[in-house]
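Before I ask anything, let me first share the structure, which is written out below as structure tokens.
With one protein chain held back, the other chains of the complex are shown just where they sit.
Up next is chain A:
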């Protein structure tokens, strides 16, 4: 192997409470396309942020072109030749394509003024090399996402980059745009540019990458030639499960019979969201926990969001308790008896500055009030009931939610939705980021709720949790249902087998 252009040696990074990276090493040679994979929380983004100068490592060193480096700012990393392309296009939508391309390093003519004509001409030339013909004077947002991503790539490479880091660059692209992107990536690698490619789409990795590094829980668990690693082994490494086990069980004995004869309360058919879901169908029965499984980016959260109308669907139907939901909106979903706990409870659920009581009754306020006047007595009764039932540990109902532990915050959110007497509960990663003890409690609660006749949809990237919690599991991959497990077939091995097996088809 030639001298590596980037050599990460034993890097560690600690955040309060978590060791995000633990002695991770990574080498990338010029012209190599190196896959970086791992599930959520594996440390990929932390590693990328260290490489791009957003974070500084607590231990270890990054060698770049043979020299130890420590970038203080993203600008320094860029100037040195390490460019990054983010999942979301990070350009300025209202500015023209050419201006985005050259922002911060515009060609200057007389008096140090920007030479607009030259900038537009050069932008056209650069873009043509990337296979996009577009008037560079057009505002960026008038381009399709694929073209925008190409502009980002062109910008990254134009600064004489030696290393380009691509963080899930294809997540919002059309298949044809993906092909163009791949062509450009291969061309770049042919020119000796090293590429670190982060993606959850196994097909892409196998098409594009030479070597792979797998991270799990902040540690490097594998580095090697990608071609020598089959899909099943790769998935096992990512999820941390035994390969032999998976092999032995395989994808056999799929039983078609349902857990019960109960009429499903939720019937989802052909749910389609452009780029994200491709005809997802499944049923949820009362008294049952239905798990949505799959790797990160497989469309689990998107499915839940589309069901409750938080994500606009392009097609498909949702029937709740025998009635079709016509215009799907979150408010309509709540009226129909659905409640959803979002994945990111900080951003989408909890209001940290309010008290436990206020957070709980928030969604139920219309029911607890008469003529717009909120009855405090009724509030207190409801809050007391749920604090007791969900065993929420708070000094008093008036304590600020931000002062509670993660597990108790999650319970407060759960209480908020249970106030509404939902018939269907969608839980997206309900135990993420909460400690082990609280986790078990939340899991027990979910079981209790289902036993009381509630229909529950459980989304979790923790296989163990999914297998133990769910009665039935709908396995998703790339926005489509690839398998359904129920009864005794609900095992970790079967889920992994379903993920790998299906992947091998295409």
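Note that in this section a residue touches a chain if its C-beta (ideal position, glycine included) is under 8 Å from a C-beta of that chain, and two chains touch if they have at least 3 such contacts; residues count from 1.
Criterion: contacts and distances are computed from a predicted model.
Engineer: Since a chain is absent, check the UniProt entry for it and pick the matching name: "Alpha-E domain-containing protein", "SusC/RagA family TonB-linked outer membrane protein", "siroheme decarboxylase" or "Sugar ABC transporter permease".
Structural biologist: Matching the unshown chain against "Alpha-E domain-containing protein", "SusC/RagA family TonB-linked outer membrane protein", "siroheme decarboxylase" or "Sugar ABC transporter permease" yields "Sugar ABC transporter permease".
Engineer: Any idea which of A:8, A:126 or A:143 touches the chain not displayed?
Structural biologist: A:143
Engineer: Among A:180, A:236 or A:486, which residue is in touch with the absent chain?
Structural biologist: Candidates A:180, A:236 or A:486; residue touching the omitted chain: A:180.
Engineer: Pick out which of A:10, A:30, A:60 or A:74 touches the chain that's been left out of the picture.
Structural biologist: Selected residue, touching the omitted chain: A:74.
Engineer: From the list A:131, A:287 or A:332, which touches the chain that is not on show?
Structural biologist: Of the listed residues, the one touching the omitted chain is A:131.
Engineer: What residues on chain A make contact with the chain left out of this view?
Structural biologist: 73-75, 78-79, 84, 86, 88-95, 99, 103-104, 106, 108, 112-114, 116, 131-135, 138-148, 150, 155, 174, 176-177, 180, 274
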